[in-house]
Structures are given as structure tokens and as C-alpha cells.
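We show some of the complex, not the whole, and keep each chain where it was.
Labels A and B are assigned to the chains in the order they are written; within every chain, residues are numbered from 1.
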Amino acid sequence: MKNKNAILSRKDINKAAWSYIFFSQATQNFERMMGLAFCYVMEPILKKLYADKPEEYKKALQRHMQFFNTEPQLGALIPGITIAMEEARAQGEDVSEELIVNTKNALMGPFAGIGDSMIIGTYSPILLSIAMSMCLEDGNPIGPLFFCVVWLTTIVGMQWYLFHKGYSMGIGAANTFFTNKELADKITTGLTMLGLIVIGGVASTTVRAGVIYKFVSGEMSISIQERIFDKIMPGILPLLLTIGAWYLMDKKKWKTTQIILGITVLAAIMVFLGIM
Amino acid sequence: MSFLQALLIGLFAYLGSKRTPWVFGVTGGWNMIGRPLVAGLIIGVILGDVRSGVIAGAMVQALFIGQITPGGAMPADVNWASYIGIPLALAAGGTGEQAVALAVPLSMLGLGLFNFIMTINAYFPHMGDRAAEKGDGAGIRRATYLTVIPSFILRAGSAMLICYLGAPLAESLINNMPTQVLHFFAVAGRMLPAVGFAMLIKQSLSQKWMIILFLMGWIIIGATNMTVTALAILAAGIAALFVMAKGETKVVTAGTQTDEEDDCYEE
């Protein structure tokens, strides 16, 4: 897979990988998102590749200054691939500027979606909820320490691996991803399902809502929560709340802030009425 | 809270903000130091009460555990919630409940700052553009490094100042807060994580029927002694069974579309 007469050394790639890991999100802004940082990561590479073609160098810098956005951690594969493509181009292979830009653009979407839901939305909550269960009762520092160690080693390791993987597979990586649709579908479906189930589990231990109102009549005092809702299903109220929030967001196109406001108002009313 | 303590807290607030490169970039910064759980430990160490810090951190963490920020859209500013909410609560002698009560409104207010930085930072790519045009590599590096400054000033500064100056106010606020208001923040705080999960579901759901998977996960955790790790393994099993039961066929079917039957036995 690797170019025989590679221009770039292992050291160059390592350096770029570290640049990416440290800076990927450092220049985030609403206009270009990760664009400037991407160019920053590529710059030393491009300098070396187009050492004797200053015009190509300028054009290359410009094309990597464009808008770019993805989930930066899972997305570490993309700069790896990009470097391999630039190297091939510098060696005179038939790799057009458009192809390079289009590949970046085609990959950044799926990697944002999968990365956000799997890395930030599933893996991190798993670790956090384990860590929280280690320390919530007595404030033991082992919880946050456990999280830091496991999170940092696995995710930095993953970025390192993906960056190099992207470089070594080169444009093939993108092809594999987009042509073997069936396998990609299987993996995506499988990960999505895994994620949704785990998210459900984490949500059930995090979102909470309970009625404290007790119906009192004479000597009899009936806890509405225990007597009715818990018999239907413990956690039925927070479940309805979560599904309701999703419904409003997805079907009724409510904005996040509207839902936050809605829940806050609901909580205020319920507290005021002594129900919750 | 001493000035030094406020200063240190401001520094960590910056290190845990979204654009910080220092500790393995976004991975060690925003996604680690920035997490309320970790913030709680750090603040606890700084203020000399690790135990309360960790508990407050864990409780504030619950508010934001499922939060994602797709395309830079931040639903609530975790940074202020962690690095202003937790220290002010501890300084006022409170712990988890008080931290939650402060974190909820602060996470709303902080959004303004977040969006402000996201906007002014749009200046630097233009600086980069000019450098690129001239083939000036050093210029690109300069633009990149300069981007760090506004974030540093605004994140470290705001956290430090509010912590330092706000402590007395927060103290009187928390001490005079009617229990019902504290209770309200507790109730709202327990309900608000629903928003993060709703976003997450919306983001993850490729087909509508898959919402049932979210419900399954919820129910399994609720009715058994499974830890989240165990659930993740079980979920992997369910996903594998589904994909294998469904996927296998496609291959077979694909086989039948050719004229030669010999590969139909494919398994």
C-alpha cells in the first residue's frame, strides 16, 4: 500500500499526527470550523512535498484553509488520507486538486455523525457513568482518575492509530469506505444499535423525575409515585420526559433552547404545586 | 476564596475549554478537564476539599452526560457550569445540590460567551488566508497560535473574576435561597439531562423504529443488575445478531442476481 519511493518519512507523519491531536479543534470558529487548524497540520508536510514548486505549495495551503468540520477524534483518519493523497500528487500521480478536496468533504460528514454519537455520545457516557458510580457516594477521587486514565489512553491511542492507518491506506481507505457499502452499512447499523441501547441505559440512570405528592384521605396516605407510577414501571416518568423531548425536537422541530425552557418551566410549576 | 485559588480555577477553566490545545487537544482538554466530573476533582484539590469537589462534580456531570455539540451547536455551556458553578457552591459551604442549583442558570448564561468566541475567532482564518496566498508557512502558524489568545483571556478571565468577585454574592444567594428554590433547581437539574439524550437519539436514529432500542436499553438497566459495561456487551450481541441475521441474506441474494447458480450456496 505504501508508496515505494515515499517523500515523507515516518517522522514527518508522526509530527503531523501530534499536531493534529493537539490542534485539531484549537481554531474552531463559526466560519471555517476546523479549517485553519487543518491547514496548520498540513503545512510542514506540504512544505516538504512541494519544496521546489512554490506555486503548488501556495495552492495546497489555500485548499486546506477551506471549511472543514468533523468529529475531530474519530476524524483523525481524514488528515492521514489527505497527506497520502498530497504525497501521491507531489510524486506526479494523477490526483487532482478536486479529488483531494472532495474526498475531505465526502468523509467529514459521516465521521462527524458517527463520531458524535459513538465517541462523545456513547463511549464517553459509558466511562463517565462507571466513574460516577465509583465516587458519587463518598467523593472518592478514584472516579475522575479512572475516567482520565482510560479516556486519554484509549482516545489518544485511537487517533494515533487512525491517523497512521489513513496515511498507509491512502485513497484506498476512502474507497473501501464508500464502495463496500454493504460492509459499511453493517458496521454503521451495528454501531448505531449498540449506541442506542447503551444510551438508553445511561439515560435511565441519569434522567430522573418523580412525584412526591401523596394522596391523603383520613388515615390513609397513598404515594402516587409508588402506588401508581412504579407499578406501571419504575422510571416511567423520566422515560416519557426523554421521549417527549425527542419527539418535540424531531417531529415538532423545537429548538434545544425551547425544550430547556419548557422543562424548566414544567419543573417550576410542578415544584410550585407540590407535585414534584 | 483566595485570589490565587480563583486564578488557578480560571486557568483550569481555560484548559478545559473547547479550543485549548495544551493537554492532547480536545481529547484531554474539553473532553476531559472540561468534564464536570474531572473539574470537581481539580476544584476540590484547589479549594482543599476533595470530597465535596468530587461529589459536586459527579452531580453536575449528570446534567450534561449525554450532551453532544454537533457542528459546534452547544446546548448549554458546561464550562461555566463546572468552573464557576462548582467553586462558588463549595465556597459558600454547599456541595452537590448547591452546585447543581448554580450550574443550571450558569450553563445558560455561558452560552453567550461561547457563541461570542466562536464568532470573533472567525477573524483568524482570514489572517491565515493572506498567509496562504503568499505561501507564508510561518504566517499560518502565527494565525493558529494567535487564535489561542481570545479563548484564554475570555475563558480564564471570566471564570477567575466571577469566582473571585462572585463568591460573597453566591454565598448570600445560596444561604438565603428558600428551600423551595433549591428544590426547584434540584428537580429541574434531574430533568434537564433529558435534553442531551433527546439530541443524542435524534443524531443516532437512522431509522424511526430504532427508537425501540433506546427503550430496550432503558428497561434492561432498570430491571436487572447490569452495569453499563455489561449492557454494552449485551447490546453488541443484539446488534451482531441483527446484522448477521439480516446481512447474511443480502450476500445470498446478491448471488442470485447473477446467472450462474454455483455461488448461491454461499453462506
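The working rule: a residue touches a chain if its C-beta (ideal position, glycine included) is under 8 Å from a C-beta of that chain, and two chains touch if they have at least 3 such contacts.
Keep in mind the model is a prediction, meaning the values are calculated, not measured.
Counted over the whole structure file, the protein chains come in the copy numbers A x3, B x3.
We adopt the following convention: only the chains that are shown with their structure count from here on.
Between chain A and chain B the centroid-to-centroid distance comes to 11 Å (mean Cα coordinates, whole Å). Chain B contributes residues 18-22, 24-28, 30-32, 35, 37-38, 40-41, 44, 50-55, 57-59, 61-62, 65-66, 68-73, 75-76, 104, 108, 117-122, 124-125, 128-129, 131-135, 137, 140-141, 143-144, 147-148, 180, 183-184, 187-188, 190-195, 197-206, 210-211, 213-222, 226-229, 231-232, 234-236, 238-240, 242-243, 247, 250-251 to its touches with chain A in the complex. By the touch criterion given at the top, residues 21-33, 35-37, 39-40, 43-44, 47, 54, 57-58, 61-62, 65, 69, 72-73, 112-113, 116-117, 120-121, 124-126, 128-133, 135-136, 138-141, 143-145, 147-148, 151-152, 155-156, 159, 182, 186, 188-209, 233-235, 238-239, 241-246, 248-250, 256-257, 259-260, 263-264, 266-268, 270-272, 276 of chain A touch chain B in their complex.
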